[in-house]
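With one protein chain removed, the remaining protein chains of the complex are shown where they sit.
As written, the chains take the letters A and B, and residue 1 is the first residue of each chain.
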Amino acid sequence: MSLPQASASANSNAANAGEGVREFLTFTLGSEEYGVDILKVQEIRGYDTVTRIPDTPDFIKGVINLRGTIVPVVDMRLKFKLAQAQYDVFTVMIILTVAQRVVGMVVDGVSDVLQLPAERICPAPELGGQLGSRFITGIGTLDQRMLILVDIEKLMSSQEMALVDAAALH
Amino acid sequence: MSIDLARFHQAFFDESFERADAMEQALLRLDVQADNGEVIHDIFRAAHSIKGGAATFGFAAVAGFTHHLETLLDSVRSGQRGVDAALVELMLRAADHVRGLLVAARDGGACDEVLGASLQASLQAALNVGPATVAAQAAGPAQATTGWTIRFVPRPDLFRSGNDPLRILRELAELGTLHSELEFADGIPGFGALDAESCYLGWNLRLETLASEIEVRELFAWVEDECELRIEPLAVAAAAVEPVAVVSESATPPAPAHGEDKVVPIGVAAPARPQPQRSAAAALESSIRVSTNKIDGLINLVGELVITQASLSQYAQGLDPLGHERLLSAVQQLEHTTRRLQESVMSTRMLPIDAVFSRFPRMVHDLATKLGKQVRLQTVGEGTELDKSVIERIGDPLTHLLRNAIDHGIESTDDRVAAGKPAQGTVTLRAAHQAGQIVIDIADDGRGLSRARILEKARSNGIAVADNASDADVWNLIFAPGFSTASEVTDVSGRGVGMDVVKRNILSLGGQVELSSTEGQGATVRIRLPLTLAIVDGMSVAVGEDTYIVPLSSVVECLQPTVSQIKRIGVDAMLVAVRSEYLPLLDLHTLFGLPGAGRDAHESILVIVEAEGRKVALQLDELLGQQQVVIKSLEANYRRLPLFSGATILGDGRVALILDIVELVRGAGRAMAA
């Protein structure tokens, strides 16, 4: 399943949207809801054959074949040591384009695409919790929902995700 | 009609830069003692072509300057001037300036005119003549005539040069009013004796025109040696006509009048130049420029084709041969053809490493001259082919290593002689294919690496090193950032920013770099690069539930060992006895940290692989098959993995990792040493 329609409308909406309205794809991890910039989302897939890579942290599940390109897959549930991760027909993977790389991220579930005007976004307080606050760009509120808005680019490029070669970072 | 020549400019610049390079290379080949006939000829032709094209396409600065270089080359070619080191230097600098002028012409910038003028003066001085005589059409006495009387009697064999007198008459008629009268020069033979190929006619002409004599004579330019020609003004003054002197633009003194006087070549007559006739068979090869995008597109398509063919083959294997003979035979044919297509397409991107090596002779020459050292560069294996992308990126590291070798490696002439070495140092650049890799060596016979100095420097930089560290480890310290044992920082190298960058560049190409040295005798830098073949023959193997690929080129043999062949050493290490050798045994199940218990060695399959001269036995569960495998980059989206050289997509769409045999073998070596 991919999001061509959502992306297309997202792009046009982002174009039409007034100043400060941003669009996010929301997903759940554990008991929290997160939002990621829709423009970084390439598609959403089910969890399919992932080739395991030896000698890597457990949250790096391995690599998949995405139409001929090798793409690494990270399981955020394992990264944040949430309850045991299941892999079944409902498992979802978000394919992201960050820092000129394509990366897959496994989450508990994907919700919807939301538009958040600027006034609905507050700066991130000093949160403890799973994501260090340096990866959070803000907190969005919509109806009763609180969305933790993630700087997915920074997160995926960070050393702790071990996606990028340490040497390349120097 | 005017035709815009701009469309040909790109082609002109492309060729001219190639020719300028060819000129430089040929100049470097000039040996002051030897007979340089053919080399000079090459250089001359290069300059000549650049000049001709530049003049045609209107690049006056290029044409003008190159003309002087060409003139000097001509005098060398004709034996008037000998070759010495100073001349070679001058011509090298002139060739550089030609390049600069070409760049200026192409990009619309300016070129150093002061330099140009000074070089030009030097070129002319080298000819031992003064400034070129300016083309002057010496005007004859003012023509107060209304036309000319012309006597034109062609020699009988005029037709043999493809000339036609009637054409000339037609052209004369265009200048004014022409009256012509036939003259039968030596009479006409009888009909039977008439030779259709000979000209028996002559003409006495009267041309009423305002055209000058020059213009009239011009029409006879092509035939003036093959005829009797006399041109006189119509309104004849009492005095006879004076022959008009025409001075042509050249550095040689003017030629005398044309016309009836026999033309005597003035200036030193050129001795008969043997025209080097290369064998006709030589260059009937032609080539065509193709954009790299198109090639890459082709390679990707072929990659897709290979994957599809692999999945077809895999599927076909499951079919009952009896009912599917034709299909199976076709699939096999497809596999065969796909392989040949792949090899063919991959080879389009392969270029000889000479593309990189060729710039070095000049660099070595200049650097050695600058440093006052005598250095000779030897290249071996220039024909070794590399993928274009690797060639583009290997230039800088090689340049740095070469400069290092000359600057720090090779000693001064005095030191060398004092040490009993030949005054001239040698740097050897060698490239070869070896076990699926490219190996490039930069070897010098200089002072070698000083273990003591490196240790001292490392320690003063705060790097802890054991006194009994191996030589290899000590040499590796040189690759640390900021490291340099050069006693002075020259502007060539030695600033200490070099070697770590070199190493990083090579690593990023997927290669390795090693140093070896003998103090007092020299040092060698060895670079290994993967042959960036995107498609490789692989053996697919199962370890646990996962499939991996072993590059077929590294496989020596496969066997199922007996219990007695397996030996345990220490806690973890295992060896297997194969005939008379004991090889390290690597259990991939354990190495990869796969879940579950692995099998015992004697219940597994061993694949013996070889890299860097050493063999290792890989223990795995099953041999699955053999197939061509398209290497997909892991680094594009992920990173370089220590034990794997890449990944591939199997026929069923799954990803399989490709083992990096060199790393595995090295790892086994280290484990054994521990």
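In this text, a contact is a pair of C-beta atoms (placed from the backbone, for glycine too) under 8 Å apart; a residue touches a chain by one contact, two chains touch by 3 or more.
By our rule, contacts and distances are computed from a predicted model.
One subunit of the complex is not drawn; among "Response regulator receiver protein", "NADH-quinone oxidoreductase subunit L", "Hydrogenase 2 accessory protein HybG" or "Heme chaperone HemW", its UniProt record names it "Response regulator receiver protein".
Although one chain is omitted from the display, it touches the following shown chains in the full assembly: B.
Only one of B:Phe12, B:Phe152 or B:Trp475 touches the absent chain when the whole complex is considered: B:Phe12. Contact with the chain that does not appear here is found for just one residue of B:Arg170, B:Lys294, B:Arg459 or B:Lys567, B:Arg170.
Looking at B:Glu226, B:Glu411, B:Asp444 or B:Asp660, the residue that reaches the missing chain in the full complex is B:Glu226.
Where chain B meets the omitted chain, the residues involved are 1-3, 5, 7-9, 11-12, 14-15, 45, 48-49, 51-53, 55-58, 63, 159-164, 167, 170-171, 197, 221-223, 225-226, 248, 250, 252, 255, 263, 265, 269-270, 275, 277-278, 280, 282-284, 286.
In this text, only the chains that are shown with their structure count from here on.
Work out the mean CA point of chain A and of chain B, and you get 48 Å between them. Across the complex, chain A is touched by residues 304, 307, 504, 507, 546, 591-594, 632-644, 647, 649, 653-657 of chain B.
On chain A, the positions that touch chain B within their shared complex are 49, 51-55, 62-65, 68-72, 101-103, 163-165, 167-168.
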